[in-house]
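With one protein chain withheld, the remaining protein chains of the complex are depicted in position.
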Amino acid sequence: MTSSGVDGKVLRKKLNKVVLAYSGGLDTSVIVPWLRENYGCEVVCFTADVGQGVQELEGLEQKAKDSGACQLVVKDLKEEFVRDFVFPCLRAGAIYERKYLLGTSMARPVIAKAMVDVAKEVGADAVAHGCTGKGNDQVRFELTFFALNPQLTVVVPWREWEITGREDAIEYAIKHNVPVPVTKKSIYSRDRNLWHLSHEGDILEDPASEPKEDMYMMTVDPKEAPDEPEYVKIGIVEGLPVSINGKELSPASLVSELNKIGGKHGIGRVDMVENRLVGMKSRGVYETPGGTILFTAVSELESLTLDRETIQIKDFLALKYAELVYAGRWFDPLRESMDAFMKEITKTSTGSVTLKLYKGSVSVTGRESPNSLYRQDISSFESGDIYNQADAAGFIRLYGLPMRVRAMLEKGL
Amino acid sequence: MTSSGVDGKVLRKKLNKVVLAYSGGLDTSVIVPWLRENYGCEVVCFTADVGQGVQELEGLEQKAKDSGACQLVVKDLKEEFVRDFVFPCLRAGAIYERKYLLGTSMARPVIAKAMVDVAKEVGADAVAHGCTGKGNDQVRFELTFFALNPQLTVVVPWREWEITGREDAIEYAIKHNVPVPVTKKSIYSRDRNLWHLSHEGDILEDPASEPKEDMYMMTVDPKEAPDEPEYVKIGIVEGLPVSINGKELSPASLVSELNKIGGKHGIGRVDMVENRLVGMKSRGVYETPGGTILFTAVSELESLTLDRETIQIKDFLALKYAELVYAGRWFDPLRESMDAFMKEITKTSTGSVTLKLYKGSVSVTGRESPNSLYRQDISSFESGDIYNQADAAGFIRLYGLPMRVRAMLEKGL
Amino acid sequence: MTSSGVDGKVLRKKLNKVVLAYSGGLDTSVIVPWLRENYGCEVVCFTADVGQGVQELEGLEQKAKDSGACQLVVKDLKEEFVRDFVFPCLRAGAIYERKYLLGTSMARPVIAKAMVDVAKEVGADAVAHGCTGKGNDQVRFELTFFALNPQLTVVVPWREWEITGREDAIEYAIKHNVPVPVTKKSIYSRDRNLWHLSHEGDILEDPASEPKEDMYMMTVDPKEAPDEPEYVKIGIVEGLPVSINGKELSPASLVSELNKIGGKHGIGRVDMVENRLVGMKSRGVYETPGGTILFTAVSELESLTLDRETIQIKDFLALKYAELVYAGRWFDPLRESMDAFMKEITKTSTGSVTLKLYKGSVSVTGRESPNSLYRQDISSFESGDIYNQADAAGFIRLYGLPMRVRAMLEKGL
Partner (left out) sequence: MTSSGVDGKVLRKKLNKVVLAYSGGLDTSVIVPWLRENYGCEVVCFTADVGQGVQELEGLEQKAKDSGACQLVVKDLKEEFVRDFVFPCLRAGAIYERKYLLGTSMARPVIAKAMVDVAKEVGADAVAHGCTGKGNDQVRFELTFFALNPQLTVVVPWREWEITGREDAIEYAIKHNVPVPVTKKSIYSRDRNLWHLSHEGDILEDPASEPKEDMYMMTVDPKEAPDEPEYVKIGIVEGLPVSINGKELSPASLVSELNKIGGKHGIGRVDMVENRLVGMKSRGVYETPGGTILFTAVSELESLTLDRETIQIKDFLALKYAELVYAGRWFDPLRESMDAFMKEITKTSTGSVTLKLYKGSVSVTGRESPNSLYRQDISSFESGDIYNQADAAGFIRLYGLPMRVRAMLEKGL
């Protein structure tokens, strides 16, 4: 912790080598010389491939070095991200504040975990990220650092330096010979990975304004989607998706494939105002085409395999699970213990769900499971051996006994 | 309770006058002579207008009398139903098993309550309903009777008589000179009111089968919906909807109007397998066009007016609230106390939400509230007075302290 | 299920061989000939030793045969009972309605499970128990039978026969040459096992009456307890007790030993009115001397090893866990999944707790753990490296941000 660094430049602790979460954009490019200047350290840039798009990784090593980094480390975390972070959330049914499928929340811990590993590999004594002091991501990065290596110093330039906007940053870049990205800065603040794409800023800052159509990147306008619905069948084993229309795919490939299918039909746009962990509200728009299809499918299969009280408890814990993930508490025994519950309770959630995609909506058209607790011989209007209608009389009288006793008391009976 | 009646015909208790929940269909028509024959009682038929459709009420009095009833009482409960039953559930955000908007669950207590009132008015000592022993509705009727007048005897022919199907019922009707409805029995078992229409039975009994398009009655096929989206703005006061596009409407009129708008766009179809209170699973399809729009709007406004922890607790209680309503426990101090919570917590949920309806989907495009806790001056990327980014460092260090301490312990620090 | 048997004697299904939960008391003695007479079956008596006391097992085989049984099977389930049923509840912190340590609730499933095994061993097609139709135990037995072998027919004489009291039973016994126990029937209805002893009936039926001192059997009157406190140190590994004052003991021996120590000091009396699963309230008094000590110790250790939010969630789940166990839902995937959570979350709950026993009360005097998250260097009034007081300012400002924003809104700021 650079706690002394907060109070003034001169007091900053000397660091040896810092691993920086690096994207190649203006902000993280400027951080490289700033770290060297202020902490007298070497800077190792680290970029995780979590599916944010190939173009972002091209030419990155040169760029990092041009900014003053001694090294760029790139790791492909796509399969780990989906398998170890996304899929457990999917199995848990974790949705934050009714709508958010946690795309960014799940990506931060996998990246931060890799940074801790890289720090060990390169012998760094500190890590740094380029998140601002207003968002959730700073919390997610830092809690992961705390949990996995509490000895690492964490440097957060945006909470320390004097740069307060894009102009300052460009000026600083020019002064330090850092190549300024030629691409025009988007009016939106975005985060993209294999699971989702988020948008914040600009007109979205007015919660009453509708987003413009040209903002969306992973999904077509439902109006432009095909006029014919498409059916897709998701195969599920123990609460986790394994196949699309019978074709088995690795976790990352499966999500990637569903993003294409869902995106084509305009599936998975969410527009919401959410409560950040740091106490403020913010408005964001998310595109999660494949994820939306998967949440629908996995949840639906449970309607066959879980009973009433089990669904109630699972849904309560899902609320809590989502809170923890949103708050960056991935590597917390509480989340891990809740995951043990989720894993156990979904052991029979195997089967398939068929969905219809059409102009922005996903609807379920069928579900099947070898472990289905649905029995036509019980629920149909015909009478049968297992369920005797006369039993209902006794059931209701006992289930309703407290109500009857209360009413009798009120009437003095 | 006709507890002795369960064991054999001869033991049935003599009743004086029974109020029967009467629809005019074959089943409840046959119950009239059956009650007279088996309990030696007069039968007062009762029909509630909860918005099931005008045609169902025409010629009903004659029909009831032809079946042997001494009287038909009809009450228009539409406004009471929506105002006192539907709207509290809406404010609570009560959804059963992720999807079901509780249409039938909310209608049963308002009808049963009216039956208790009618029983008092006509001096009846018993009430009867035509629900089978397999469903939830028997529970909802009977718990309401227990709560509001535990002295009433409850007669449930389907759990007592020997009639086991449509053929038996027709035979019994003919034998007792009851006019047999000429309308062909639907292949589906349906329940309709102002809020929704439910479908069960026939091919729906196979959870893997997609419903046929001709089953739907309140909503058009999204494919047939208009090619242009329609925007609708819902005005909300203290968690309850009051207006559409600025026009104030009574609760029932508002729902009715939204049913038309939503139905036209194919909004509000739900296909699910649910867990009944009596322990079995059943598959149902629901159409709730206006309700779907209203749940979306009311929930969305809370994103402006409630903070993070409040939403978490409210959502947990909503799960429980829905369970109670589904289980027929409307007149239970527990539901009433939870309602006191809901009423208090939504006191500031006033404002409006704009929604876009398009080919089966509802999406939010804007929300406004005079009580909004969203502040652009805090959330924007600019720095400001209220929120100091440096505070985040302290926040994260304390919020993450247990994690750090745990990690230090593991490392022996 | 003898569903047809409910309706009248003549319809009873023919059974081949029934395993009866047998105690040797009047009631279960009478059931033997009754089963033979009414179901035409052989009767295998089964008695589980769950620590109810040796005298109850003496001469039992002869007694069973004298009543007409073809065989008596006795199994010592004490270690299994404590290890597999009691200890998981202890680890979970499961207490029903604030006070009840679930002594009887945990014993029923271990007995019923053994009955299912015996039924298989002896080739029985049915099981029977002597519980009445008013209590919880019938539910606990039958749900276990359902879960472990749904093909077994379950016979419940008390819900079927005409015997309605002790006099009837004695008369029936005499008529069928069943030896009537010479011991006078206790005025209390009791259930005893290694974990506890429960009392119901007689003056306890008035919730305003204090129990008489001579009712208690496992604990001395606190007034008669030693005038000097006794200290006892419980060793705990992963949430489960393993030793007393450093001496390692098997689960059953450990509980047995603590019963002696606790009983001597008048520890563990609970007097309560509880809500039975079947909808009624009942008043019971429990003696759980060793159990009370163990719950105190295990819970206390968690104050060192679990953080704030973890305790909150664990305590919530403990409420639910207790409900399930009380309701007889031991062999339910929901309880098993909650157990997976409990097991995971208590992995670091290793250490010891020292307790002082004195005239009816247990108080904690110390706790230690190698995994303790308590750090004197943080909590003491001295300042230190890990915790910087200035951080609290930022923490409070962000933690209280929603409150500040709400207040500013109210003041129009």
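In this document, chain identifiers A, B and C correspond to the written order of the chains, with residue numbering beginning at 1 in each.
One rule holds in what follows: contacts are C-beta pairs under 8 Å (C-beta built on N, C-alpha and C of every residue); 3 or more make two chains touch, one makes a residue touch a chain.
None of these values were measured; they are calculated from a predicted model.
Enquirer: Could you tell me which shown chains are touched by the chain that is not displayed?
Expert: Result for the missing chain's touching partners among shown chains: A, B, C.
Enquirer: Looking at C:Leu15, C:Ile261, C:Leu304 or C:Met342, which residue reaches the missing chain?
Expert: C:Leu304
Enquirer: Among B:Ile234, B:Leu258, B:Met280 or B:Ala322, which one is in touch with the chain left out?
Expert: B:Met280
Enquirer: Residues of chain C in contact with the chain that isn't shown?
Expert: Counting only chain C, the missing chain is touched by 1, 3, 6, 97-98, 132-134, 138-139, 142-143, 146-151, 156, 158-159, 164-165, 189, 201, 205-211, 222-223, 227, 229, 269, 271-278, 280-283, 299-300, 303-304, 307-308, 311-312, 315-316, 319-320, 323, 329, 331-333, 354, 356, 358-361, 363-368, 372-376, 378-383, 387, 389-393, 395-397, 399-400, 403-404, 406-408, 411, 413.
Enquirer: Can you name the residues of chain A that touch the chain not displayed here?
Expert: On the chain A side, contact with the omitted chain comes from 7-8, 307-308, 371-373, 375, 378, 386-388, 390-395, 397-399, 401-402, 404-406, 408-409.
Enquirer: Just the residue numbers, please: which parts of chain B touch the chain that's not shown?
Expert: Chain B touches the missing chain through residues 3, 275, 278-280, 307, 309-310, 313, 320, 333-334, 336-338, 340-345, 347-348, 388, 391, 398-402, 405.
Criterion: only the chains that are shown with their structure count from here on.
Enquirer: Report, in whole Å, the distance between the mean C-alpha point of chain A and the mean C-alpha point of chain C.
Expert: 42
Enquirer: Between chain A and chain B, what is the separation of their C-alpha centroids in Å?
Expert: 33
Enquirer: Give me the residues of chain B that touch two or more other chains.
Expert: Counting only residues that touch two or more other chains, chain B contributes 307-308, 372-373, 375, 378, 387, 390-393, 395, 397, 399, 404, 406, 408.
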